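Single-structure report; data block below.
The complex is shown incomplete by one protein chain, all other protein chains being positioned as in the whole.
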Amino acid sequence: MKPLLVFAGLWLCGFAVDFSFDAFIQLILIYIMINMMLAMSLNLVNGYTGQFSLGHAGFMAVGAYTSGFLSTMLPPMAGGLQIFSYFFYAISGGLAAALAGWLVGLPSLRLKGDYLAIVTLGFGEIIRVILLNTQAVGGARGMYGILGPTDWDLGGFVVSKFVIGYTHALFWVVLCFLTIWRLIRSSHGRAFLSVREDEVAAEAMGVNTTQAKVRAFVLSSFFAGVAGSIFAHYANYLNPGSFAFMRSIDAVIMVVLGGMGSLSGSLLAAVFITVLPEALRPLKDLTGVDLRMVIYSLSLILLMILRPKGLFGSNEITDFIRRKSSAQKVKA
Amino acid sequence: MKLLEAQNITMQFGGLKAVDQLSFHIQQGELMGLIGPNGAGKTTVFNMLTGVYRPTLGEVVFDGKTITGLKPYQISRLGVTRTFQNIRLFKDLSVLQNVLVASNQHLSYGMAAPVLKTKGFLSQEKEAQEKALQLLSIFGLEKKAQDEASSLPYGEQRKLEIIRALATEPKLICLDEPAAGMNHQETHHLMETIAKIRKDFKLTVLLIEHDMKLVMGICERIVVLDHGCKIEEGTPRQVQSSAKVIEAYLGTDAELQGGSV
Partner (left out) sequence: MEDFVQHIINGVSLGSIYALIALGYTMVYGILQLINFAHSDVYMMGAFASYYTAMFLGRDNQPGVGTLVILLVASMVACSLLGLVIERFCYRPLRKAPKLNILITAIGVSLFLEYFAQVVFGADPKVFPSVLNDTVLAEMNGVQLKSSDVTVLAVTVIMMLILNFVIYKTMLGKAMRATSTNMSVASLMGVNTDKIIAFTFIVGSSLAGVGSVLVGMKYPKIDPLMGMLIGLKAFVAAVLGGIGNIAGAVLGGLLMGVSEEMVVGYLSSTYRDAFAFGILIVILIFRPSGLLGKNSVEKV
């Protein structure tokens, strides 16, 4: 019941955004939502299951390209029906990415720590290189002409393309959040956490750690693929360069910044990471020098040294509210 | 009946034979001790029985089934559980979560059920939580259910490891030096606890221990290991008076007197 209310509430906000803000802000909002999904899904693997994956961009790429490619093959839908087509593309992208996740995960997840990081990095790059050399999806030139949402004319009222796209993206963000949130509070989530805490002890207590790791990985890849699909239909153009190592690093930064094991932290971090380059743009225009990445990387170093737990550590924002209210009770 | 049988198991690490052609068995319901000087290979034996190491040679048979080469989680699900010499709790998880992880194997819902909050999921979770809290209360830890496992004092952490192992609903429990770091009072309490869980949970117990008071006090039968080989087997009295055992622990008369061997 509660999630439906949250969804409805946020959905209505979409209309307000559509009304009040220009296309640029609207696009930022969509990108925030894409980053939210990337951060949450990576958090499942890195934060909750304790596996260090550095190749998230690869799965996003698989989802994006699958989704984009399908949409160039199939006839575009219009009006109210288009949202179903976007769901279809998103699910296809997600499933393709999940398959990639399974293929990458199976051999890699036996490895520990640093090694796993390097292998996933390698796979992420290999996926990119394969896409770069596959002419059917545009190769180095990229894939053009991927359709995005269009306005829906209802006669007197026009549902803007933003609202359509926003609704679609919102659905997935809420679903991603809900899935991970509830899964963590179940036996499966406990399995993930036990793998993070102590694999040997987890195995001794009957947890199939390999299965847990693969499951986390595949589920995470699915949502990364969906995020990629949404990205494809907004960017309308795909290029393997968009899914390079930096993209995976962005995802890792979001997870660490928000707190490994904190979904609400990931959401906040996604907002921050998406908005920061734009917020720093005036600085670039002012000084003529693009210091954004320099500041970005410096902040990363400082964050790790000074506040490695990130914003929320492994807590959720609800934990802080609860603590505050119980502290107030004690005072009274 | 024989619950567990080790048949000529050998563990070889490169050039080192940690365990050499060891054979022994445990009867159902028995409380057996595995002792020997440091480095004798006792924990290695545990690791071989629980699937952490695959024996280089030999077979392990549990409850009539050959379990050699099975993965630890598979062996756990068949009814063998253990605690660790150096406590291996899930430090950042709560006390309750530590116990719940162990009961995962008895839950049967898929991955969609928790997301959809199905009736099956909710009822199974409720049952699991109740069982876990019950276990905790037997040991007096139910008030600390939400505390972080690492915040417990040492003695309670050891208890939690045992509780966690019990939550897997085992037939055989292997305790690896459960009295390590305990004083006399705590050790005595532990002896009572072990006896109690054996009775209440209908367990078979295999115990590695250095504290001889504990071992001689509760074990019905003892296997003595030295340099990976079994050098003695029998009741506490037989083991205590065995010359071979004394020599393994204390050295020969000549060594004791400072002379050359």
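Quick notes on this structure:
Letters are used for the chains, namely A and B, taken in the order the chains are written, and counting of residues starts over at 1 for each.
We adopt the following convention: contacts are C-beta pairs under 8 Å (C-beta built on N, C-alpha and C of every residue); 3 or more make two chains touch, one makes a residue touch a chain.
All of these numbers come straight from a predicted model, not from anything done at the bench.
Of the candidate positions A:Y31, A:F52, A:Y86 or A:F243, contact with the hidden chain is made by A:F52.
The hidden chain makes contact, of the residues A:Q26, A:S67, A:S85 or A:S108, with A:S108. The residue touching the chain not shown here, chosen from A:A98, A:A117 or A:L170, is A:A117. Taking the complete complex into account, residues 46, 52, 107-108, 111, 113-115, 117-119, 122-123, 125-126, 129, 133, 200, 249, 252-253, 256, 260, 289-291, 293-294, 296-298, 300-301, 304-305, 308 of chain A touch the chain not shown.
One rule holds for everything that comes next: only the chains that are shown with their structure count from here on.
Computed from the mean C-alpha positions, the centre of chain A lies at a distance of 43 Å from the centre of chain B. Of all residues in chain A, only 178-179, 182-183, 185-191, 193-194, 197-198, 200-209, 215, 219, 314 touch chain B in the complex they form. If you check the complex, the residues on chain B that touch chain A are 50-52, 71-73, 76-77, 81-82, 84, 88-93, 97, 100-102, 104-105, 107, 109, 111, 113-115, 117, 121, 125, 128, 164-165, 167-168.
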